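The complex is shown incomplete by one protein chain, all other protein chains being positioned as in the whole.
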Amino acid sequence: MPRFRAALLAVLAAAPLLVACGEDGGPVTLGWYVGQESSGAYREIARRCTDASAGRYAIRLEQLPRSADAQREALVRRLAARDRTVDLIGLDVIWTAEFAGAGWLRPWDAERATAVSRGVLAGPLATATYRGRLWAVPFTSNTQLLWYRKSRVPAPPPTWDRLIDTAELLPAGQGTFAVQGGRYEGYTAWVAALLASAGTGLVADPEDPDRARADLAPGPAARALGVVSRLARSPVAGSGLSVATETESSDLVLSGAAALTVAYPTLYAAARADAPDLLADLGWARYPAVLAGVPSRPPLGGLNLGVSSYSRHPGPAFDAAACLRSAAHQQLAAVRGGLPPTLELVYDVPAVRAQFPFAVLLRESIAAAAPRPATPAWSDVSLAVQQVLHPPASVDPERAVPELRRRIDDALASQALL
Amino acid sequence: MRRAAWAAASLLVVAVGLVPVLWILSLSLKSPATITDQRFWPSDPTLENYRGIFGSALFTRALLNSVGIGLLTTVLAVALATPAAYALTRLDFRGKALVLPLTLAVAVFPPVAVVGPLFDLWRALRLYDTWPGLILPYLSFALPLAMWTLTAFFRGIPWELEGAAQADGATPWQAFRRVVVPLARPGVLTAAILVFFFSWNDFVFAISLTSSDRSRTVPAALAFFPGDERFGQPVGSIAAAAVVVTVPVLVATLVFQRRLVAGLTAGVVTR
Partner (left out) sequence: MSRPGGPPAPAGTRPRPIGAAPGRPATRRRRRRRARSAWWLIAPAVLTMLAVTAYPVLYACWLSLQRYDLRFPDQRGFVGLDNYAAVLSAPVFWTDLGATLVIAGIAVAIQLVAGFGIALTLRRAVVGRRAVHAALLLPYGIITVVAAFAWQYAATPDLSFVSDRAWLAERWSSFAVVIATEVWKATPFVALLLLAGLAAVPEELLETAEVDGASAWQRFRQVLLPGIRPVLLVVLLYRILDSIRVFDTVFVQTDGANGTETLSLLAYDQLAGRLNLGLGSAVSVLLFALSAGTALTFLLVFRADLRQLARREER
């Protein structure tokens, strides 16, 4: 019996080894963990870099779930468990501080940092920087534009208030304004953009753990939340506002129910693929402002590439990251996947211009976009925002501001139940 | 009249029991084009979804993990619980009265209560995302279940036959092998099936303590299936995978029906 049990334990201990062995000699394998991308652009770029490395490394694409929240959850658990199969990480721009602060990323040394920072748009570069160091290299960027049906809306409204007025005048069934009001990061991004456009923010001194605190200047914050409140109570929001993500917004536009929406340029790519008739009627303009005369600060999205602290092959991993984000590959991601570049000169490439007829506005908007605060506790802050301000129709601007301030301060101390 | 009413009630029970299973089977046989036809039976059954999941390492690896982890858990649990249950039935010792209540207490605690500490321990011991990393927590419900079932079974064994065999000239070993083993076998088998069901079913540990196809089991893989976005999840593939993992349950149910019922009710009910 004891011998039997010993044999069993041996089998038990060996089982995972049996599966995990192999891989010796030849190029090192680099695991690139990144969210799903449906056009296949990432896979193609990984293949090209593998070929270009001339046998030094082979990039293995490991796809994470599609939603950013689920990607983050999968990644932080792996990294907290010191998973050595993670070499390259596709980081949403909002994760840099959290991952760097936890010690999961290797910083880029001065020489490499200088090399990869050259020619990068300032906004995206800032999202990869935390406490004065570069923790990742910008790969793709993103921001939202205002999209509207030219046949129904003669001129794009410059502010949120004018936008709601315009939509309310349209006949029922044609006047929906689609915005991301579901309970997820996209909703926080909308709220953060409204606050920034009103001249305030969610967190002050986000990078300094001792001084970080809720920002939310009372007047501007109430003004910004007033937009959420007014829109949610207006018939133009449609019935699905509280569960709407980018997918729902895009569906509303493509089906013709929505006359206006704020969305990433993927909307244009979706229209081109699924509703080409609509393309000629689709207009674009700068993200709406909260205050008339004060330029808007649209949300800033995108993907940076970082190297894991637990990678066994940091040298090749840094080289691979630099290769993945090269101008040629950003162009490929833009043309095939509709992903806006982070290198300024790529916007002038004719093929990219053809993909983004709004390229000039896009680059301008990225330059004006407001990054979400670079605090290591960002995901907690975002959950706090969603808890206090969701569903959108429940928002009472005057009362929500102090409550939000209290909850953000708790979240920054990572001591709030969320 | 009364008999007809009871028969109708039986029929209703069978229907309610089967409809959700048939529904998932039907979904698994629908193609992307017909999946939204809102009909109970597939109009144009296809095996496309099955080809899809068996062509993806994500599912086949998860299936291998589920089977491997389930079998190892079962063997370990039964190997540890059988001598314990024998001692509980046949021997007297101090503290005996405490063992079964303790087992019961262990069986009902919420698994999520130990996910945090296990995650912290496993990342230190490098057991995170490994087979043993799941088998060990599985023992927390597998052992009580096996001990409880086996003890109840062993209480029903006519142990005097062992003595009788020895009286008829058999050596103790022969008596054990020829008399006790055949008598105990059904109980051990039942305990094994129940334990396997439970580890096959686990979800909390499987999503918390794994992160890749190295050790992710089918229930956890189902929750993370990538694919078409229309419903936020790939319905056809999930349904097909669900059907595949239900087959062992179905077979066990049909083959070992009476034993399973006896095993389930053992320990709660007098015989």
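Labels for the chains are A and B, by order of writing; each one numbers its residues from 1.
Keep this in mind: a contact is a pair of C-beta atoms (placed from the backbone, for glycine too) under 8 Å apart; a residue touches a chain by one contact, two chains touch by 3 or more.
Given the structure is predicted, the values throughout are model-derived calculations rather than measurements.
Residue B:A167 is the one among B:A33, B:L47, B:L125 or B:A167 that touches the chain missing from this view.
When the whole complex is considered, the residue among B:L29, B:L58, B:L143 or B:V188 that touches the unshown chain is B:L143.
When the full complex is taken into account, the listed residue touching the unshown chain is A:V243, out of A:A155, A:V243, A:V294 or A:L345. Residues of subunit A in touch with the missing chain: 5, 73, 76-77, 80, 98, 101-103, 183, 243, 376-377, 379-380, 387, 410, 414-418.
Hidden from this view is one chain, which touches subunit B at 2-3, 6-7, 9-11, 13-14, 16-18, 20-21, 23-24, 27, 35-36, 38-40, 80-81, 83-84, 86-94, 96, 99, 102-103, 105-106, 108-121, 136-137, 139-140, 143-144, 147, 152, 155, 158-160, 163-164, 166-167, 197, 200-201, 203-204, 207-208, 218-219, 222-223, 231, 235, 238-239, 242, 245-246, 249-250, 252-254, 257-258, 260-261, 264-265, 267-270.
As a convention for this text, only the chains that are shown with their structure count from here on.
Only residues 68, 72, 75-76, 79, 83, 119, 122-123, 128-132, 135, 211-212, 214-215, 224, 226, 229 of subunit B touch subunit A when the two sit together in their complex. Put simply, subunit A touches subunit B in their complex at residues 1, 4-5, 8, 11-13, 15-16, 19-20, 36, 63, 65-66, 70, 74, 77-78, 80-83, 85, 247.
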